[in-house]
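One protein chain omitted, others in place.
Residue numbering begins at 1 within each chain, and the chains themselves are lettered A, B and C in the order written.
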Amino acid sequence: MTAPVAPSASAVSDPLRLATIGAGRIGSHHAEIIARHIPGAALSAVVDPIAGAAERLAAELGVPHATTDPDEVLGRADIDGVLITAPARCHTDLVVAAAAAGKHIFVEKPMAVTPADADRAIGAADEAGVVLQVGFNRRFAPGFAAARAAIVEGRAGTPHLLRSLTRDPGPFTADPARIPRWTIFLETLIHDFDTVCWLNPGATPVSVHATADALIRPDAKATGHLDTAVVTIRFDNGAIATTEASFSASYGYDVRAEVFGSAGMVTAGDARSTDMTFYGADGIHVDTARRDTELLRAAYTAELTAFTAAIRHRTPAPVTGHDARRALAVALAAIRSVETARPVDLAEVTT
Amino acid sequence: MTAPVAPSASAVSDPLRLATIGAGRIGSHHAEIIARHIPGAALSAVVDPIAGAAERLAAELGVPHATTDPDEVLGRADIDGVLITAPARCHTDLVVAAAAAGKHIFVEKPMAVTPADADRAIGAADEAGVVLQVGFNRRFAPGFAAARAAIVEGRAGTPHLLRSLTRDPGPFTADPARIPRWTIFLETLIHDFDTVCWLNPGATPVSVHATADALIRPDAKATGHLDTAVVTIRFDNGAIATTEASFSASYGYDVRAEVFGSAGMVTAGDARSTDMTFYGADGIHVDTARRDTELLRAAYTAELTAFTAAIRHRTPAPVTGHDARRALAVALAAIRSVETARPVDLAEVTT
Amino acid sequence: MTAPVAPSASAVSDPLRLATIGAGRIGSHHAEIIARHIPGAALSAVVDPIAGAAERLAAELGVPHATTDPDEVLGRADIDGVLITAPARCHTDLVVAAAAAGKHIFVEKPMAVTPADADRAIGAADEAGVVLQVGFNRRFAPGFAAARAAIVEGRAGTPHLLRSLTRDPGPFTADPARIPRWTIFLETLIHDFDTVCWLNPGATPVSVHATADALIRPDAKATGHLDTAVVTIRFDNGAIATTEASFSASYGYDVRAEVFGSAGMVTAGDARSTDMTFYGADGIHVDTARRDTELLRAAYTAELTAFTAAIRHRTPAPVTGHDARRALAVALAAIRSVETARPVDLAEVTT
Partner (left out) sequence: MTAPVAPSASAVSDPLRLATIGAGRIGSHHAEIIARHIPGAALSAVVDPIAGAAERLAAELGVPHATTDPDEVLGRADIDGVLITAPARCHTDLVVAAAAAGKHIFVEKPMAVTPADADRAIGAADEAGVVLQVGFNRRFAPGFAAARAAIVEGRAGTPHLLRSLTRDPGPFTADPARIPRWTIFLETLIHDFDTVCWLNPGATPVSVHATADALIRPDAKATGHLDTAVVTIRFDNGAIATTEASFSASYGYDVRAEVFGSAGMVTAGDARSTDMTFYGADGIHVDTARRDTELLRAAYTAELTAFTAAIRHRTPAPVTGHDARRALAVALAAIRSVETARPVDLAEVTT
């Protein structure tokens, strides 16, 4: 049997017709960007298994096609690509199905939660010849992109110490019982694992030590919930990276990186929301961004713009399945490190 | 004869069809925003009197209609509105013509260079019932908008001292002989005149003192070129505003405001281009924005989004012809102050 | 009759013995610095005309000699120098008397309030061969000193636009009726007049335009009180300086400078009190300095250290009587500008 052939450049309909699979918070955000803010792209369909969810989002964005069935969308010949923003556990199967249908794929992180699934997703996209891009949004934030550029230019020399952190805005209001045990590693820190790899070009992570706890909701620890974590990563070029995450930053959304190298240091990320500063009787005050969709608005738009450009120009995805697999390996090593209370070599979890 | 009636809300074609008159630097920038970044808006035509200019821009943006004749566009029934980005001296006549044709109007500053022309433009738009918005972009920069919000909320109390500045990026490479004598007031500081009025809500400027010189190109002073200016403005609530401009900031584009009031101070504007910071052997380094279209990118998009929203929702323009007339009066008083080397009451130039 | 000869280098007692004339707020602060924080200097006497004031300060600092009579101190052969921190109107007479007694002199600003008095003070010190240093403290603040160094090195090119401001911490609680009419110019902005002259090396101020009002205490305007002022100064190298002052900054003490030149911009001054930053539910918060003696602590210590060094090493004072005279001329021109509501040439007030 022959793999479906992805639409050739010339065959790409104009505008690009995309569908979103998953109409939750981030899915809705991506959908709105595609529908309204990416020139040359159109949102043609919305899929969500929850009855009514796709309809509501489609109505809001003026999208003609809403359904609970992904196959309905994957079967449409006029759809060029899909955004997969479903729950993490469904990502790989959806990637494989979309690739089999010849659709270009933007998949939210984590692309997969096992190395085998990561390989399956990568293989499916390769075989189908479709673009497969993973949602590591930091890479598209202007400050992070400038940091990477400075490092690639050699301005910081060889990286020795790296840091990346993610702190979700608080107060924490989720139900810990509904958060899968390893979410802080697989869904949150996975961003930071990618960031430190990406900011240490050419190096490979070799071992990991993780510490994690339930500090925001200590009562939830018994059921396996972890809300605070620090992961130290050793690279084959000697660099030592520290990544950390918390599910409740009182002051808003906070995403930062720091690379200290032999010739200099680069930092990126700033919690302030605008360049307005207020000076009052209590001192100096600066507003912060309270949501990722505010702090990383430009990054979300840029990553989807890059996705459509990769489709249109047949260029490689700027964030690949291999990048996702690498970050996953770090996450799995971190999880095993927590389980065993010792450092873990990546070789243990990837073979 | 009855004035043409502007398209009613229900009659507005979907998407809004806009034309740009003037395909120069800022006209091209606006055109690209309309064509690619304003959901629900389409660029339907490009006009420029220079042979080939409109064609080039239209081709780049995939716009079907390019012409040297504004009337061709104003005569099209399917065009909802126009962006007037022609040379300043042509603005009023184009506003009047566009209004007469029933088109909604976004006009770059200055809308007019005489009070009579300002009145003529305002009257024409009023009579036609069209939206007339003026390009005071600062109001849409996130930091400036937050500053205004803080002031309106009363956080700074009553304004006592205000500051607004514009410094164009250097090095200065223009031919001073081709810059009209009072450009620094009519085209550059007019932004700052509007800013200090807008940040001092409810107050009216009453007198002006200006100092100006040719410091960047002293050789050009003989021909009337002024490249550096400071204007002090007195308001009827006692507030004193200082505005300043230079045509050559070595470090890039610089636009800032400061409002000091009885209860606090608000500042807005920051020359840095991203939140990346580099630390090297020479100290700490931060990149700056080298162009207005980079520093004010979000503002340019927001003002055009606001324009399309005003058309669609039949709401008042967020920057009106009266705002333009007020800023013009300050500019004319500043010019007279330079000519007479004394403070000038606004009453002298507006009656 | 021969002028008393100032103590020769070898004759300077070790430690330097200084007396302070004036035990008010700033006098007490200087006294404490001399007594405790200048190695090689000792505070030997305190003078204040108010009964008990000198005694209290002397007791607090362990100084053996307290008196209401300056002549008692000027007559002591073992006193090397005096700090004159009396009310402004007394400064010149005290300078002249101290010089006549052969004492080195540190005098708070303003050294004099008329050009004739300024000349008298300068002449007396010259004749006596004593050090005469004026209390323009900004010059010794680390950021301001670094700004001046950058300008002297030419990093900013030729200055085109300068700014200096002083905002006293609020809320304003003084009795306006007890503040002399022109205090904002003679005692507050005189700092800024010196700052912009000092940051524009080699240039001479030529004309001044001032605007001032009672905005903090409008009720006090009838009695001549002015609490808010903006002064624009033109220099013979074309540079335009803006200086401003307010008597009530809700957020604390604020002293800043900005020099924009042909090759770059230098800024100095920062209202924050430490490098601690707090991020909380309301956003980012930074503490400010509430008093000059906190914000400018290092500057106050450095200027008195420089004074003792000038005495010990027989080097010129780092801030001279001529500097004071120049700043005074600007202040007098500003006052006349307010009185006449027009720009005033410095020649009008200095000849």
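Here, a residue touches a chain if its C-beta (ideal position, glycine included) is under 8 Å from a C-beta of that chain, and two chains touch if they have at least 3 such contacts.
Note that this is a predicted model, so its numbers are computed, not measured.
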Can you tell me which of C:268, C:302 or C:346 touches the chain that was removed from the display?
C:268
Touch criterion as defined above, residue of A:260, A:279 or A:307 at the omitted chain:
A:260
Touch with the omitted chain, as defined above, among A:15, A:142, A:180 or A:343
A:343
Touching the absent chain: which residues on chain A qualify?
157-158, 160-161, 167, 209, 211, 213, 215-216, 218, 228-230, 232, 234, 238-240, 242, 244, 246, 248-251, 254, 260, 262-265, 341-343
Missing-chain contacts mapped onto chain C:
35-37, 39-40, 142-147, 150, 155-156, 263-270, 273-281, 287
Could you pull out which residues of chain B are in touch with the chain that's been left out?
249-252, 254, 271-272, 279-288
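The rule is simple: only the chains that are shown with their structure count from here on.
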Interchain centroid distance [CA atoms averaged], chain B/chain C, Å:
42
Hey, how far is the Cα centre of chain A from the one of chain C, in Å?
57
Tell me, which residues of chain C touch at least two other chains?
249-251, 254
